[in-house]
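With one protein chain held back, the other chains of the complex are shown just where they sit.
Showing subunit A:
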Amino acid sequence: MVEEKKKKIITPALGLTLAAIFILPLYIILTNSFKTQKGIFMNVMGLPFGEFFTLENYPEAFEQLDFIRSFFNSLFITVGSTLVIIIFASMAAWMLVRTKTKVSAFLFFLFAVAMLIPFQAVMLPLVNLMGRIGFLNPLGLIFMYLGLGSSLSIILYHGFIKNIPVELEEAAIIDGCNTFQIFWYIIFPLLKPITVTVSILNVMWIWNDFLLPQLVINRPEWQTIPLKMFYFFGQYSKKWHLALAGLVISMVPIVIFYIFAQKHIIKGITDGSIK
């Protein structure tokens, strides 16, 4: 009994200690973002107080990051890409499952094998090709995410659709639905759980992606948050007080997203990795 009680205290205590260690880096960033340059220089570990406390880092970092604009750029690119990926990957996966031909088997194999290709292997010819057809802009970027996200999303949808009985569709054909209607009215609503997984995985990747936008986007007014943060940091790396405020601002949207979508995110990760 004594043993049991000990466990009841020790395990949570260990858990909380580890949680504190995990949070510590972000806590240090947050507290120091409220210090003046001199405050950071004098004492990194202490709390911001007295003459070392300031709120002025934030407005300046916010402005330098052009945050409203870069936030909406990130949002437009992430949401746009995720939407087209969901629409076209689910359609393609369904067709590949339902047509049992050599062509569909080969295409599925091709999508799966391409998972092994690291981005660096295609990036130089990709940017060259996209430049020639005038795709180096946000809409072109969405098209590129559709191509890059196709493999994983089709594999996930494919695995899910295999378990949906075809009889459902046969009944709908008798009722006079065409193939397009069958997919959108009958099949797509059934895909909701896997659609959530596919969305979460793509949103997390595209929102945070740096290299592709860096290669594709050549105008400051199109820059996404990671891109703006990178250039901002380059300018202010000696001015940690501003850089830290910028980092905190950059992290806010994803943390808010996490607070609201936590359950879906964790379920999405679990489902996405098992398949």
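Some points to look at:
Note that in this section a residue touches a chain if its C-beta (ideal position, glycine included) is under 8 Å from a C-beta of that chain, and two chains touch if they have at least 3 such contacts; residues count from 1.
One rule holds for everything that comes next: contacts and distances are computed from a predicted model.
The complex includes a chain that is not drawn, and of the options "Biotin carboxylase N-terminal domain-containing protein", "4Fe-4S dicluster domain-containing protein", "Carboxyl transferase domain-containing protein" or "Sugar ABC transporter permease" the UniProt name matching it is "Sugar ABC transporter permease". The omitted chain makes contact with just one of the residues A:A105, A:A121, A:L168 or A:L190: A:A121.
Only one residue in the set A:L47, A:I68, A:L139 or A:I173 touches the chain that does not appear here, and it is A:I173. Of the listed positions A:L136, A:I154 or A:I217, the one in contact with the omitted chain in the full complex is A:I154. Of the candidate positions A:F34, A:F67 or A:F111, contact with the unshown chain belongs to A:F111.
Hidden from this view is one chain, which touches subunit A at 8, 11-12, 14-16, 18-19, 22-23, 25-26, 28-29, 32, 40, 43-45, 88-89, 91-92, 94-96, 98-99, 101, 104, 107, 110-111, 114, 116-126, 128-129, 143-144, 146-148, 150-151, 154, 173, 179-180, 183, 204, 207-211, 225-226, 229-230, 233, 240, 243-244, 247, 250-251, 254-255, 257-258, 262, 265-266, 269-270, 273-274.
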